[in-house]
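Heads up, the thing below is written out as C-alpha cells.
All protein chains of the complex are present and in place, except for one that has been dropped.
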Amino acid sequence: MSAELEGLHEECGIFGVWGHPDAARLTYFGLHALQHRGQEGAGIVSNDNGELHGYRGLGLLSQVFNDNSQIERLKGNAAIGHVRYATSGSGTVDNIQPFLFRFYDGDFALAHNGNLTNGRQLRRVLEETGGIYHSNSDTEVLMHLIRRSSKRTFIEQLKEALNTVHGGFAYMLMKNDCMIGALDPNGFRPLSLGQMTNGAYVLASETCALDIVSARFIRDIQPGELIIINDDGYTIEKYADNTQKAICSMEFIYFARPDSNIYGVNVHSARKRAGARLAQESPVEADMVIGVPNSSLSAAAGYAEASGLPNEMGLVKNQYVARTFIQPTQELREQGVRMKLSAVRGVVEGKRVIVIDDSIVRGTTSRRIVQLLKEAGAAEVHMRIASPPLRYPCYYGIDISRTSELIAAHKSVQEICEFIGADSLAYLSIDGLVETVGLQEDAPYGGLCVAYFNGDYPTSLGDYEKEFLESITPEDKERLTRFA
Amino acid sequence: MSAELEGLHEECGIFGVWGHPDAARLTYFGLHALQHRGQEGAGIVSNDNGELHGYRGLGLLSQVFNDNSQIERLKGNAAIGHVRYATSGSGTVDNIQPFLFRFYDGDFALAHNGNLTNGRQLRRVLEETGGIYHSNSDTEVLMHLIRRSSKRTFIEQLKEALNTVHGGFAYMLMKNDCMIGALDPNGFRPLSLGQMTNGAYVLASETCALDIVSARFIRDIQPGELIIINDDGYTIEKYADNTQKAICSMEFIYFARPDSNIYGVNVHSARKRAGARLAQESPVEADMVIGVPNSSLSAAAGYAEASGLPNEMGLVKNQYVARTFIQPTQELREQGVRMKLSAVRGVVEGKRVIVIDDSIVRGTTSRRIVQLLKEAGAAEVHMRIASPPLRYPCYYGIDISRTSELIAAHKSVQEICEFIGADSLAYLSIDGLVETVGLQEDAPYGGLCVAYFNGDYPTSLGDYEKEFLESITPEDKERLTRFA
Amino acid sequence: MSAELEGLHEECGIFGVWGHPDAARLTYFGLHALQHRGQEGAGIVSNDNGELHGYRGLGLLSQVFNDNSQIERLKGNAAIGHVRYATSGSGTVDNIQPFLFRFYDGDFALAHNGNLTNGRQLRRVLEETGGIYHSNSDTEVLMHLIRRSSKRTFIEQLKEALNTVHGGFAYMLMKNDCMIGALDPNGFRPLSLGQMTNGAYVLASETCALDIVSARFIRDIQPGELIIINDDGYTIEKYADNTQKAICSMEFIYFARPDSNIYGVNVHSARKRAGARLAQESPVEADMVIGVPNSSLSAAAGYAEASGLPNEMGLVKNQYVARTFIQPTQELREQGVRMKLSAVRGVVEGKRVIVIDDSIVRGTTSRRIVQLLKEAGAAEVHMRIASPPLRYPCYYGIDISRTSELIAAHKSVQEICEFIGADSLAYLSIDGLVETVGLQEDAPYGGLCVAYFNGDYPTSLGDYEKEFLESITPEDKERLTRFA
Partner (left out) sequence: MSAELEGLHEECGIFGVWGHPDAARLTYFGLHALQHRGQEGAGIVSNDNGELHGYRGLGLLSQVFNDNSQIERLKGNAAIGHVRYATSGSGTVDNIQPFLFRFYDGDFALAHNGNLTNGRQLRRVLEETGGIYHSNSDTEVLMHLIRRSSKRTFIEQLKEALNTVHGGFAYMLMKNDCMIGALDPNGFRPLSLGQMTNGAYVLASETCALDIVSARFIRDIQPGELIIINDDGYTIEKYADNTQKAICSMEFIYFARPDSNIYGVNVHSARKRAGARLAQESPVEADMVIGVPNSSLSAAAGYAEASGLPNEMGLVKNQYVARTFIQPTQELREQGVRMKLSAVRGVVEGKRVIVIDDSIVRGTTSRRIVQLLKEAGAAEVHMRIASPPLRYPCYYGIDISRTSELIAAHKSVQEICEFIGADSLAYLSIDGLVETVGLQEDAPYGGLCVAYFNGDYPTSLGDYEKEFLESITPEDKERLTRFA
C-alpha cells in the first residue's frame, strides 16, 4: 500500500501473441491482467498478414479501448501490447507504446519495459547524425540502432543493437513475419513464454497474463536471451556473452501479482515466507496482525501464522476510485485520505496491533496509517515492513527518481519510527529477503537485484553515474567497492 | 463473490449531513464510502438557506460527479445523497435519487433505501385521484401521501404517510428547515447517526460513511423511529406502535462493508465468527483454506483459525474493470471470466483446498470457481458457504426477484454440489448465522430477517402475496404457518 | 443576427409522426429541421404498440442522440419529439421534453411549445390539493388538469384542460392509441399537418420539417383546434369558442426557417417583401446593401432589388462554433466577437453601405457590427431594421423577459442610432410589417401578434398583469386601452 500510495511505480507491462485469429482481443485480455504494471496509457499493434495496425491512448485499458470497434479494427493473427506508467511531464499520447514505424520495406512495432542506462548518450550520438525522435522515451533508440546497422540480416542488426543498449529492458517487437522478445543480460524484468491450446505462442511480463488466456507456461526467458516466434514455431538464442541474473526484487515484494510465478517462484508464497521470516526477525507482543490491503495481505498471513497471532482485517481498502478533483479544504484533505483506506474500529479498538506493509517510500502514508489506527482506538501500533529499507534509486525501470525522496536514505529506523508515530518499527533484512524469495541462483544475492536497498548496482550506471555519486554520502562511496 | 457476480444487489445507500459549510462535498465522501451499496446512479441535493439544489446521473459516483463544478454548485450547509442500484429496464436518470420536488411553499428532497410491499396498491389509488409520477420507483408514493394528508403540520403529515407505507424503508428527507431520517417498523435497513467535530450531524446507511468524514458514532436509528435534525439539534420520535427488529441478515453476510458496525456488531468480526462456526459445523480434511475475494476473506480467516489450516491466497481478484463490450467468442468467453478472478497455480497445485464463499445464488459462479481451481491443479475442492441456502425472494430491498433463479430453491445441497463440480459442499446453518451475528435481540431469529433462507417473512407481503404463493411448493405452504 | 446574438430565443419546436415503422428516426430528422427553434435540449418518445419509450438530454440533437443505439431503442410506429430552448437557471434534464408519464392505465407523453399566462396560478391551486411537479416548466399543468378532470372520456378531459390553460401553446401528446396536437385560441405558434407517401401523418412546428421527411403539406392547424391522429386517420375539432388569429410576427421576422410556409405565406418571401418595403419607407443614398448573415439575407435581397443597389457580401459569418471557455482577456474579448462575424474589407472599404438586420434587442451587437464595418474601411454605415422597434416583453413563448433589456423601450430611434454609432437608422413600420407578411386575416393587425412592438396583447396577461403594469410608462398605460 505504501509503495502504491507513495509513488513507487513500475514502468510497464508487455504482452504478445502469435498464431491466433483473435490476437488483438487476447492481447487486450493479457494487458488487463498486467494493468497493475502501468495505468497511464495502453496500446496494441496487430499484424494483419504483414501489415501492422495500431491503437493507443492515455489512461486505463478500459478507457483507451472504450468501444468494441477499436479492437475490431486490429485484425490479424498476431499482436503485441503495452501498458505504461508515464513519468510526470511526459503524459502525451506520443509516448504511449507500442511504437509503430512504417518503412518502405515493411512495418515495425516496438514495446519496452525497463530503462536504459546509456539511453541519453545513444540518443545524443544518433541525433548528431540526423536521427529524429517523436517521443521522450529512450525506447526509440533501439529502432534507430537497428535501422543504421550495417549488418546484413535483421536478426544480426537486432543483436548488434541489443548489445549496444545497456540497462534494464524487456523488449517486444513485431515485424511482418515474426514476433520477437528480448531480455537484458541481467534479466531485471520478468518475461515468460506460454502456449495456447490452438498452438499460438504467448509472451508476457507475468505468468498471470498467460493464465488469463489459458496459455500453458513453457519457460521464462533468461537474461541475455532473444526469442523469435514465427509460423514455424519459436527459437531462442543467447545474444550476449556476459549475463548474470539480477531480477528486480521489488517484483517479488510489490509489483508482480500474487498469482504470478517468476523463475518458478510463486509471488504470494514468497511474500508469505517473507512475512514469516519477519516474525522471526522482529517479533513483538501484540493482539493481532493486520495487513495493509491489498499488497501486504500475503506477508501479513505469513507473519500471523509464524507468530501464532490472529490475522485480522483492521484496515479496509475502498475498491472504488474517488475523483481527485474533488479538492477538499485543508480540513477535508485529511478526510480525503480516508477515501482510500479505512481503519476498522470494531476490530482494533483497545488492541495492540502489528501492521504489515510492503515498504516505506516517503513515510507519509505509513504515518497516516498509524494515525488512522490510533484514531480508531488501537492501543499500540507496531509497524513491520516486509522488505529492507529503500535507500537508493533504481535505474532499471522503477520510478524511484530521487534519493532525496526516500525517507530511509536520510533517517535511521528509529527516526522513521518516530516520524510515522508507531510504537515500534522493523524491516526485513536483505538476507531474509534473499532467502525467502529463494531463487537459489549462483549469483550475488541469489539472483536478485537489491541495489535500492544497498547501492550495489549490478551494472555500470552510464548516464546516471555522475548524479548517483553526487547524491550519496562519503561513507557510501567508500563502502560501495564498485566505485573504488 | 458469488453474491456479487451473480446479481445479488443492494438497492441503495443514503447519506445526509446538517450543519457544515462543505455539506455537498462531505456527502460526496459519504456516498463514496457507500458506493458498494449501489453503482448505477448517484445524486446529491444540497440545502442553500432553504433553497434546494440537486445533481444526479447514471453510473458510479466518480462518473456522475466528474467535474469539480458539479459539487461547487451544490452550495449550502446541509445535503443528502443517494447511490442506487437500478433494476434492469429502469436505467434512466429519472429514477436516480434524491428526488427533488419544488412547491410554491418550498422545496423538498427525498431518498429511499428499501422496497415497499404496498407500493403498487398505493400508487394505483393515488393515480386514480389525479396523482402523477415521474419515476418507476415507489419512492414518490411517500411524497404524494404527505402532500395529500389533511394533518396540520408537516411532521404529522409525514407520520401519517410513514404509517401508510409498508415494507422495508430507510428514508432521508430534506426540507428548507430540517433534515429527516425514518426507518420502517422492522428496521430492515441500517441507519446510523453521528456527529462531526464542528457539531454537524450525519445520517448514513453504514457507519463506514461516518468514519470517512470523521464523525463520531452516536446511535443507530431503531425500527419505527423518526429523526428530525435542524439547527437546534436532533429529536427522535417513535412514529409506529408495533415494531419488531428484523434487520436484513444479508447486510452481515455480504452487503455491508467489513469496517461497518450494525447495532454494535462489527461486520468483519461477525463474518469471521461465521467462518469459525462453519468450520465446526462442516469440517473437512484438507491442506488449506481459500477465501473468495473480497467479500469472503473474513469468513475464510475464521474458518482457517478454527480449523488450524493455513489461510492461503488461492484466488486473486483483478482490481481493474474490464469492458464488457469486448465481446469474446464462445471460446474466449471462458477466458473473459478469468478477467475477474484468477486461481493461483503456485498455491493450489496438488493441494486439497477448502473454498469459502459468502453465498450461492445461481450457482454458475461457484461452478467457474471450482473449475478455475481444478485447472490450476487443485487436487480437491471443498466448497463451504458462510450463509444458509438462498431459497426465497426478498421483498424489502434486495434484488432477488425470482425464486426460479435461486439454485437452492430447486436443488438439494448434494445436487448443487454436483452442479458446481465440488468434492463436497456445506452451508452454514440458520442457527449458526443467528448465533455468530449475535444481536441478542428479544425477537425471532435474534432480530435478523432470514426470510430468503426459510420463507418466514416478518410482515405481510401485500402486493407480492399472490406471486409468492404461486411460486412455492405445497410443502412450503403447509410449513409456513403464517399462511395457515 | 442581432436577434440571434442578443438572446431573442424561441422556446421550442415540436414534431410527431403516426404510422411509420421508422417513427423515431423520422422524428430525429424532423427535429433536425427544427433545431433552430431550440438548441439546449432534445427528446423523443416513441409508441411501441401502446408502450412508450423515451430518451432526452441536454444540448443539440446531435449531442443528445450521439449514438445510434439511442434511436434504435425507441421502437414503434409513432413518435413525438421536442427541441427546447432552456431559460437560464433551469438547465437540468428534468425540464427537457417530451415529458413521459406512466400510469396504471397507460403511458402518456407531452410536449409543449409556448408559454401559459395563468401557469403559476394553476400550479399553485394544483399544488395546494396535492399536485406534485418534477420540472420548473408549466407544461406539467396540463397533465394534472387532465388527470383530475371529472369528465368521462379522455378527449373531454383534454378539452376541459385546454380551456383552463391560457396563453400561447402548441401541445403535442402521445397516448397508447393516438397522437394529438392542440393549438391555443390565438394560434400564437405555428403547427402544420402533413402526410408521407406511406400514409403516415406528420405534425410539425414548421413546414420545413414536413419537407425533410418528404411529407406532403395538408393544412395548418387553426387557433383553438385539436387534431387527433390514430390508425383510422385524423379528425380535427374546435375545442374553444372565442378564437382570434394572432400569430407571432417574430416567426416571420426571425424565428422560422426561410423555407417554411406559415398559413400559406413563405417566410423568405415575406422577409424579402419587408426588405423592399423598408427601402421605400427609409431610402438612403449609398453604394451597396449588406445583409447581416444568415437571418437578414432575404430582407437585404429585397432592399437591394427595390433600391436598385448591388447586394454585397460585406459581412461573413463563421460557420464553426468557437468554444466560449476560451476566455479572452479584455483586449482579446473584442477579437472574440470577430470569431462569429467578419467584415469584408475588400468589399466595404471606402464604400457607403446599408446594413439590413432583422431586429435590435439590446443594441450591443448592432454597435459591434457598425464598428466592424467602420474598421474595415466603410465610409458610411446606414442601419435598416426589417421590423419595428422591440419595446415590450412577450408572454406567449419568446424569451424577451424584461422590458429593461430592450433598448427601444428606453431610447428614441435617434438615441439608438447614436448608441450603435451608425450614420443613420430606420425601422420598418408596423403597417409595413403587417402588409408585407400579408396574411389578410380578418383580425387585428391582419392576424399577427405585434404586442412586443406596441403593447397591444391579444389576451389578458394573467400571472404577468401586475409586473407588466409596473414596467410601463404612464403614457403607455393611457394609450393601451385594454387597461382602461
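Per-chain residue numbering starts at 1, and chain names A, B and C are given in the order in which the chains are listed.
What we mean here is this: a residue touches a chain if its C-beta (ideal position, glycine included) is under 8 Å from a C-beta of that chain, and two chains touch if they have at least 3 such contacts.
Remember, it's a predicted structure, so these values are computed and weren't measured experimentally.
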| item | value |
| --- | --- |
| Partner chains on view for the chain not depicted | A, C |
| Options C:Asn266, C:Ser387 or C:Thr459, residue touching the unrepresented chain | C:Asn266 |
| Selected from C:Ala33, C:Ala79, C:Val141 or C:Met383 as touching the chain missing from the view | C:Ala33 |
| Missing-chain contacts mapped onto chain C | 22, 25-26, 28-29, 32-33, 35-36, 60-62, 65-68, 71, 208, 211-214, 257-259, 261, 265-269, 272, 294, 297-298, 301, 305, 310-313, 316, 318-323, 325-329, 332, 334-336, 338-339, 342-347, 375-376 |
| For chain A, the residues touching the chain missing from this view | 54, 92-94, 99-105, 123-124, 127-128, 130-134, 136, 140, 143-144, 147-148 |
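Quick note on the criterion: only the chains that are shown with their structure count from here on.
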| item | value |
| --- | --- |
| From chain C, the most remote chain by mean C-alpha position | A |
| Pair of chains ranked first by number of touching C-beta pairs | A-B |
| Centre-to-centre distance between chain B and chain A (centres being mean Cα positions), rounded to whole Å | 37 |
| Computed distance of Cα centres, chain C from chain A, in Å | 61 |
| Whole-Å separation of chain centres (CA-atom averages), chain B against chain C | 49 |
